[in-house]
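As structure tokens, the structure follows; a few thoughts come after it.
Only one protein chain is missing; all other protein chains are in place.
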Amino acid sequence: MGNETERMVGCYISRSCSIIGTNVFVDGCIDFNQDQFVDFNTFIKSVYKHYGIGFLKFYKMDSLSKLAFLTSEILLMGRSLQQKYRPEDTGIVLINSSSTLETDTRYFHTIEDKSNYFPSPAVFVYTLPNIMVGEIAIRNKIMGENITFVAEKYDPQFLYEYVNLLMSGKIKSCICGWVEFEPNRSFYESFIYLVEKDDITNRNIKFEASFLEKNYHDLKV
Amino acid sequence: MGQLITKLKKEIIEVLNLEDVGPDEIETGAPLFGDGLGLDSIDALELIVLLEKNYGIKIDDPKKGKDVFYSIQTMADYIEKSRL
Partner (left out) sequence: MVYIAGDNVITSLGFSTAENMWKIREHVCGITRSDDKRISRTPVPVSMVDSDRLEEEFEKIPSEKEYTRLEKLAILSIRDALLGSGVDGSDKRTGIIFSTTKGNIDLLETDLASQYEDHRIHLWSAANEIRKYIGNPNIPIVISNACISGSLAILVGQRLINNGKYDHVIVAGADIMSEFIVSGFQSFQAVSQEPCKPFDKDRSGITIGEGAGTIILTTDPYVGKKNSRITVMGGGTSNDANHISGPSRTGNGLYLAINMALTETGLQVGEIDYISAHGTGTGYNDEMEAKAIAWASLERKPVNSFKGYIGHTLGAAGIIESVYAFESMTGNLLFPSMGFAKLGVSKELNIIKSLDQAPLHHCLKLASGFGGCNSAVIYRKE
């Protein structure tokens, strides 16, 4: 276990973004919210418009990718990773629970009725949970280490350990977090962090499991 | 033909998730796969599905697809031709 501590490198969280319910949090504070509860599709489109994203491919994404992509867009606003890092020096690590079950069901509907059988490639392509990582990579020209884990529950300790492992020599910055879209559409949440080696913001927010844990619980209340 | 063209434009907007694009904004003769609408290879496959689902026309050869889906006009022409 001694090995483990030796290899742990100090990193910092430069920014965080979460989308929970009808709230968008940036660095722990509400940046945008909708008073009335609306369905996910309506809500996520209003977030897209509010932040002036202007990326038409957004509308082709499935719910999970829309959620991950938008959270990442807001996270990186005003920050040009491309100016600071080589494409291979930034990684993406995301964890999810339901994989793409909502999209799987939607795709299944295109093939279940044999008399109306029209498998949709545009839906099928989104039936893999790592596509949300691909969308973020394409948008930001990120070519480094990338991976999608699936877990029953969000484990901040695991996220911290794996990202730290990557930051100790394989990458210099990381977009990481937890993005979940449950098929029952009223539940979704995203917690994405930008982790860098230097304390860019001088706020001394160390990248630690305890911070991730606290941040998760604080925002969900 | 005019009705078919308008119908096609609406169908494409729906099937390809072209939100914020109105039928009048799609030029009938302009290339679909260029900078204009930003369509890609997956959209091309979806257009093949659209043709089969809504018009009963099957395109098995993807190379043929390139000509058929050049523009709304070429799509409409192909549909009309297939109806004869």
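A few remarks follow.
Chains here go by letter, A and B, matching the order in which they are written, and residues are numbered from 1 within each.
Here is the rule we use: a contact is a pair of C-beta atoms (placed from the backbone, for glycine too) under 8 Å apart; a residue touches a chain by one contact, two chains touch by 3 or more.
Note that the structure is a prediction, hence the values are computed from the model and not measured.
Interchain touches from the omitted chain, evaluated on the whole complex, reach A, B. For the chain missing from the display, the contacting residue among A:Val24, A:Val47, A:Leu70 or A:Ala137 is A:Ala137, taking the whole complex into account. Against the chain not displayed here, chain B makes contact via residues 40-42, 45, 49, 62. By the touch criterion stated above, the residues of chain A touching the omitted chain are 1-4, 7, 87-88, 92, 97-99, 101, 104-105, 107-108, 111, 114, 117, 119-121, 124-125, 127-131, 133-135, 137-138, 140-152, 155, 158, 161-162, 165, 170.
Methods note: only the chains that are shown with their structure count from here on.
With centres defined as mean CA coordinates, chain B is found 34 Å away from chain A. Interface residues of chain B, counted against chain A in their complex, comprise 16-20, 38, 42-43, 45-46, 49, 52-53. Chain A makes touch with chain B in their complex at residues 45, 56-57, 59-60, 118-122, 125.
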